[in-house]
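Please find one structure pasted underneath; my questions will follow.
Only one protein chain is missing; all other protein chains are in place.
Chains here go by letter, A, B, C, D and E, matching the order in which they are written, and residues are numbered from 1 within each.
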Amino acid sequence: RYGQAEKDHQTGAATGLAYTQAGGDTLSIEISLAKGKGKLTLTGKLGDVMKESAEAAFSYVRSRTEELNIDSDFYEKYDVHIHVPEGATPKDGPSAGITIATALVSALTNRPVRKEVGMTGEITLRGRVLPIGGLKEKSLSAHRAGLTTIIIPKENDKDLEDIPESVRDDLTFIKVNHLDQVLEHALLEEN
Amino acid sequence: RYGQAEKDHQTGAATGLAYTQAGGDTLSIEISLAKGKGKLTLTGKLGDVMKESAEAAFSYVRSRTEELNIDSDFYEKYDVHIHVPEGATPKDGPSAGITIATALVSALTNRPVRKEVGMTGEITLRGRVLPIGGLKEKSLSAHRAGLTTIIIPKENDKDLEDIPESVRDDLTFIKVNHLDQVLEHALLEEN
Amino acid sequence: RYGQAEKDHQTGAATGLAYTQAGGDTLSIEISLAKGKGKLTLTGKLGDVMKESAEAAFSYVRSRTEELNIDSDFYEKYDVHIHVPEGATPKDGPSAGITIATALVSALTNRPVRKEVGMTGEITLRGRVLPIGGLKEKSLSAHRAGLTTIIIPKENDKDLEDIPESVRDDLTFIKVNHLDQVLEHALLEEN
Amino acid sequence: RYGQAEKDHQTGAATGLAYTQAGGDTLSIEISLAKGKGKLTLTGKLGDVMKESAEAAFSYVRSRTEELNIDSDFYEKYDVHIHVPEGATPKDGPSAGITIATALVSALTNRPVRKEVGMTGEITLRGRVLPIGGLKEKSLSAHRAGLTTIIIPKENDKDLEDIPESVRDDLTFIKVNHLDQVLEHALLEEN
Amino acid sequence: RYGQAEKDHQTGAATGLAYTQAGGDTLSIEISLAKGKGKLTLTGKLGDVMKESAEAAFSYVRSRTEELNIDSDFYEKYDVHIHVPEGATPKDGPSAGITIATALVSALTNRPVRKEVGMTGEITLRGRVLPIGGLKEKSLSAHRAGLTTIIIPKENDKDLEDIPESVRDDLTFIKVNHLDQVLEHALLEEN
Partner (left out) sequence: RYGQAEKDHQTGAATGLAYTQAGGDTLSIEISLAKGKGKLTLTGKLGDVMKESAEAAFSYVRSRTEELNIDSDFYEKYDVHIHVPEGATPKDGPSAGITIATALVSALTNRPVRKEVGMTGEITLRGRVLPIGGLKEKSLSAHRAGLTTIIIPKENDKDLEDIPESVRDDLTFIKVNHLDQVLEHALLEEN
């Protein structure tokens, strides 16, 4: 079951790119907020590295509420659930880090994520974006899904040459060092 | 021991369709609410994917209390127990997601679930309904149990042709993209 | 070590029937209440299915406090311990469900359990009683222990023919669909 | 390292009898109370059955504070630690149940345990005393340690004949059905 | 890396003696107190028996605050961390019990531990000191580290003959039954 780009801009959800033994695929990161006390739930058959990656994205957002125009008390007011459909498919690795952070900021600021954007990159606690593997396969799956803009780590610049030219020409690659740049290109203004 | 349709419309319980190595079967999803502090208990020999699926259904409902006419404080007032009899039979997979969400909304709104309805479909945090496997076997078991209306994911449309015509003709298939459509067809008005 | 019927009506304890590789046996379900905050403790070398069965029984009782004449705040006032002697013998399966529920209602209402009654049946969150296995062996052990009344699931009706007539004639079988019927036959009036 | 009887009556400690592959041995059950909030700690390389046995003993005492002349709020005021030296020796089984209960009542009532008394027996939540194994080996080790009074379950009466007469004549066996009888014979008046 | 005696009397740290397959060694037990709520943290690659031994030492101290001149509320005011460098070396066994208790009393009373003292012995909840293994190897390592006074369990008296006379003559052995005696010989007056 191949992924497809969203039909509308989504709030609280972003599209990542995965690389598995079966090749590349897109994956949705979904966030739900509910009145609560700061509990973080992670589901979608996620491996330990991906869970820790989500925790890093979450802590980054919590530590930058002021700069991100997020209520600094959100953690005390809400329970946060991060889910990655399709629930029976195992997922792992750190490369969904910036996608999780983007979906989370979208949910907390009510700013939609552009429907044509996919992204991949490890996030650190300082918001830095670290390089990832499988850029070629990820780009092919993004293209197949109908995405047109792909946000990638600057350090993966050297891997662009591995993507078939026909695909590369259809896609706009945005190279980033920091989550601020991701958010700038992925988020629309508040609804 | 084959399943049977409920004899009466039930509140806080809904009928799902399971697909195991032994073929299709119906299963009941039961919800109990008790005065408490928001603890969620999941029982019935459920595998990890099914537990996560229940957590997704639960979070979806919690994040949409206003639209669903549910007291937004229910999570602070009740402990919620989701159980799937028969307790010695292992169960897994994400396809009970919409059934769990439906039973939960039924329990929280006091609206009964139509006794003639069975359903299958993965739920996401946005309430989307994702396709499932084993539609043929599930439909046969629903038919055998006496159900007449089956709610399925729209993406499973292509699998209807695999169901024997004699069975297909006895059943009404409702194809859905979102939980809102499931609830519209499965729930009666409040008691 | 074969079980024996209780010599007196017991409050907070009920007699179940177990079926193991070594044949049938009776088992006591004991409940203790102590001032506390709603902690549930389950002991007696219980397998996961039996523990979940106890949780289902517990949730059923919590969700029906009004109908059962139980203080609706009991869960906030007491810690509840459910224990099944003999502590070195492994026990599992869902068939003690109605026995656990009965012992719990007895403890919370101060109504004694009739000493001559044994019972077996899975309980669901709606209080339904589901069929169990090993009725023949369980009946033989109940007979040997001196019990005279056996409460069984209505769906096990068909298995009564497997019990030797000499034993069957000594025992009164009460067939039930719901826990309400169990309590009606098993509990005496409040002390 | 063979056990020895205590030189003085002890408060908050009692002497049990263990039966291992290496034969019989005595073991001390020690209780410490410290200002706290009801946490129960179990140490001494205890197996799961022995831990559950300690929980049963603990719950029995909590549920009978009035009859035992114990402050009914003790559980909210103290943390309770139950330890069984020697810490490197694995211990398991339910037969220390009445010893744990006795040490606990001693600690909470400030009544010393008679130094010449050893005991063995499973405890249930109703305070019943169930039979144990290895009575012969346990009696030999009690004799060797210098104990003179051994409290045993009434149901083990039939096993006394297996103890060598020379040992049996040196020991007083007290046969009990219930913890009340244990406490009557094991505890002195408050210091 | 062989241990060495401390250069100064230390508060909140004491020197124990370990016996491993590689022979004897000294080890430091370090305590840190920080404003908190009674959390106990145990680190240093400790095995289960050593962790339980630390819990026993901790409970002993908590239960004797009055006799030890410790603020009886310390457990509600502080988090306590017990660490045993070197963090990559596995450690186990109950014989550091009295060392842990001594370091803890030192930290809570602000009384330094004499720098020339090493010690070994299991502690019980009553403060009793039980015998240990490897006294010969432990003594050799204490001697090599420059310690001059070794506190040992009285029951290990019989093992002193196994220590080479040249080493034995350099060391003062203090034989103890109870932690009170350990503290008397190991602690200086408050700073």
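Simple rule for what comes next: contacts are C-beta pairs under 8 Å (C-beta built on N, C-alpha and C of every residue); 3 or more make two chains touch, one makes a residue touch a chain.
For clarity, every value in this text was computed on a predicted model and none was experimentally measured.
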| item | value |
| --- | --- |
| Residue among A:8, A:48 or A:165 touching the omitted chain | A:48 |
| Where the unshown chain meets subunit A, residue by residue | 38, 48-49, 52-53, 55-56, 59-60, 62-63, 65, 72-73, 75-76, 93-94, 97, 122, 124-126, 128, 130-131, 155 |
| For subunit E, residues in touch with the removed chain | 1, 10, 12-13, 28, 30-36, 41, 43-45, 79, 81, 83, 85-88 |
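In this section, only the chains that are shown with their structure count from here on.
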| item | value |
| --- | --- |
| For subunit A paired with subunit B, centre-to-centre distance based on mean C-alpha positions, whole Å | 30 |
